[in-house]
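Missing here is one protein chain; the remaining ones are kept as they sit in the complex.
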Amino acid sequence: MTSTAPLRILLFAGVRDAAGCDVANVTVDDPVTAAKVIETVAAQIPAAAPLIGVSRLAVDGQYVAPDHVIDCSDVELALIPPVSGG
Amino acid sequence: MTSTAPLRILLFAGVRDAAGCDVANVTVDDPVTAAKVIETVAAQIPAAAPLIGVSRLAVDGQYVAPDHVIDCSDVELALIPPVSGG
Amino acid sequence: MIFIRLVQTPIELVDWSSKIDDPDTGAHAWFAGVTRRKTTTASGAVRITKTLHYQAHQSMAEAQLRQLAEQAKQRYSLAAVVIVHRLGEVPIGQASVLVGCSSAHRSDAFAALPWIMDRLKADVPIWKRETYMDESTEWIHP
Partner (left out) sequence: MIFIRLVQTPIELVDWSSKIDDPDTGAHAWFAGVTRRKTTTASGAVRITKTLHYQAHQSMAEAQLRQLAEQAKQRYSLAAVVIVHRLGEVPIGQASVLVGCSSAHRSDAFAALPWIMDRLKADVPIWKRETYMDESTEWIHP
């Protein structure tokens, strides 16, 4: 048996608007990869699934690779859809 | 027999300082090429001859090629040593 | 020196221009990205922008901009880098971003600006929402 953990993921821009909320709360197996977190958020916000599929995960303000393993305690997670600043 | 004409050539920067004067007055065959004008000015200001040798001639505010033939009437001639604006 | 700011008010170049002064620099270069009225889409259609709105993951954007400025400073031997990005509404003709840098020689300052802008547009978590003349809105996710 694996344990599970609740995660809070900050949402932005088109994903935030589709979710109607600036945070997604999901429950994942612990430990969990960034790719699995993104997949879990996409399943919870189907209206934004294509955009979430091209988004990156940031942990404590730094992008992480899809296979990055997240320590579910004490981290800030953010889902970063393709950016358009400038 | 060729006729001769007086020419007035504006001087700048290192050439002006070497000549101690902002204009060179020379007498040249008419018509005359730009190269010949430059050579004549160099002969008159030997202290600046090397610098004059790498200078260009401008006629009415436009650079001309060494073989450009100058109509000695009614033109502004300027000897332009290598520039260093900016 | 590195200056990074996210602001909610108009960006005025005059407020920032002295930040990159340094007696050993000979080249100061600035870029301002300004809200443009017309956008030509990939299909060739022209859309008229009424206004833009920018949103950011602020703490991450500031950290990423600072990293970017530090990398540019090293890479191009810059004396100073300024990056200011405006958030919230940015009307037509006003600047959403200002980047400035100074270097001993102009080639470095010239190379640094597009390098910074390319990376800013690829990685810094800031998003633009277009409001078109028909009041329709769209988040830009290129």
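Descriptive notes on the structure:
As written, the chains take the letters A, B and C, and residue 1 is the first residue of each chain.
Please note the rule applied: a contact is a pair of C-beta atoms (placed from the backbone, for glycine too) under 8 Å apart; a residue touches a chain by one contact, two chains touch by 3 or more.
As the structure is a computational prediction, the values presented were derived from the model and not from experiment.
Within the full complex, the chain left out of the display is in contact with B, C. Of C:I4, C:A27 or C:I126, it is C:A27 that touches the chain left out of the display. For the options B:L7, B:V28, B:A42 or B:A78, the residue in contact with the chain missing from this view is B:A78.
Even with one chain removed from view, subunit C keeps its contact list with that chain: residues 13-14, 17, 21-38, 92-93, 95, 102, 104, 106-107, 109-110, 113-114, 117. Against the chain not displayed here, subunit B makes contact via residues 10, 12-14, 16-17, 51, 54, 58, 61-63, 78, 80-86.
In this text, only the chains that are shown with their structure count from here on.
Farthest from subunit C in terms of Cα centroid separation is B. Distance between chain centres (mean CA atoms), subunit B to subunit C: 49 Å. Mean C-alpha position of subunit A lies 26 Å from that of subunit C.
With centres set at the average Cα position, the gap from subunit A to subunit B is 73 Å. In subunit A, no residue reaches two or more other chains under the touch definition. Multi-chain contact residues, meaning those touching two or more other chains, do not occur anywhere in subunit C.
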